[in-house]
Structures are given as C-alpha cells and as structure tokens.
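In what follows, a structure is listed as structure tokens, so that the remarks can point back to it.
One chain of protein is taken out of this complex; the other chains stay put.
After this line comes subunit A, so read on.
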Amino acid sequence: MATSFSFSISMQARVSDLSATTTRFCLQKPASIFHNGKTNLSFSQRHPIPARLAISCAVKQETVEKVSEIVKKQLSLAEDQKVTARTKFTELGADSLDTVEIVMGLEEEFGITMAEERAKEIATVQHAAELIEELIQQKTA
C-alpha cells in the first residue's frame, strides 16, 4: 500500500519572464512517492514531513475561474478572451500597476491579505490560485 501525497515545491529558478523569480511546481494529482509499492510506516511516523511540504496544492477549478474573472475585469478583456491557469499576466498586457490591482481584487474576493513581495511575483493565474488557496488554508487552520 503506497502512501499518497500531494505537495508543492517552491524553487528559485531562472525564468525568462522578468516578473517571476520563483517558480512553483504544483502536482495536480496525488502522487505515490514509494516506487516499490511498500509503505515505510516507520519513516512516516518518525520523520514527519516539514509543514511547508505538507501544504495541499491541487488548485480548485473554481479558484482558477474566479481569478480569471478578476483578471479579465481588471484588464478590461473581452468575455471571449481565453484565460487559462497557465496564462501569464504579461501576455495579456498587464503591467505592475495592473498586477497590484488584480491582487487587491483577489484579496477582496477571497478575504485574504498577500504580502507585497509575493503578490508582485505572481506571473500566472495558476500562481495566483495557489497562493490564494495557501492563504485561505492558513486562515482556517
């Protein structure tokens, strides 16, 4: 029996997009981390996973949609303009002032507060959704 985890990793990575200095990888599906199918119970009991790796990261489609709505509104995009989880704000013509306004809209919508540094680094709808869900979870924890 394999134990399944879903977790998110934050890494410093060089990306060509100037607005993001951190790349987050988010596993959408729970992944088994034990290759041979055996569960090492003693491992999981004696070595608790650090809190930051235990954050659940599968973003809800609902969150992505709400973020897309707010982005479209802020940038005055046409309703049929395609905005997906992977859409970068810069591709849509957003500058730093737009990004900050989007963040304010997200804060109002979800009842959270984002630290400015993290907020300004949001490059895609996916990033925003992940950060939102992380903050909501911290709030309700």
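By definition in this document, a residue touches a chain if its C-beta (ideal position, glycine included) is under 8 Å from a C-beta of that chain, and two chains touch if they have at least 3 such contacts; residues count from 1.
Just so it is clear, contacts and distances are computed from a predicted model.
Hidden from the displayed complex is a chain whose UniProt protein name, among "GPI-anchor transamidase", "aldehyde dehydrogenase (NAD(+))", "holo-[acyl-carrier-protein] synthase" or "Small ribosomal subunit protein mS23", is "holo-[acyl-carrier-protein] synthase". Which of A:Glu62, A:Glu79 or A:Glu117 touches the hidden chain is settled by the complete complex: it is A:Glu117. Touch with the hidden chain on the side of subunit A covers residues 14, 16, 18, 21, 73-74, 81, 88, 90-93, 95-97, 100-101, 104-105, 116-117, 120-121.
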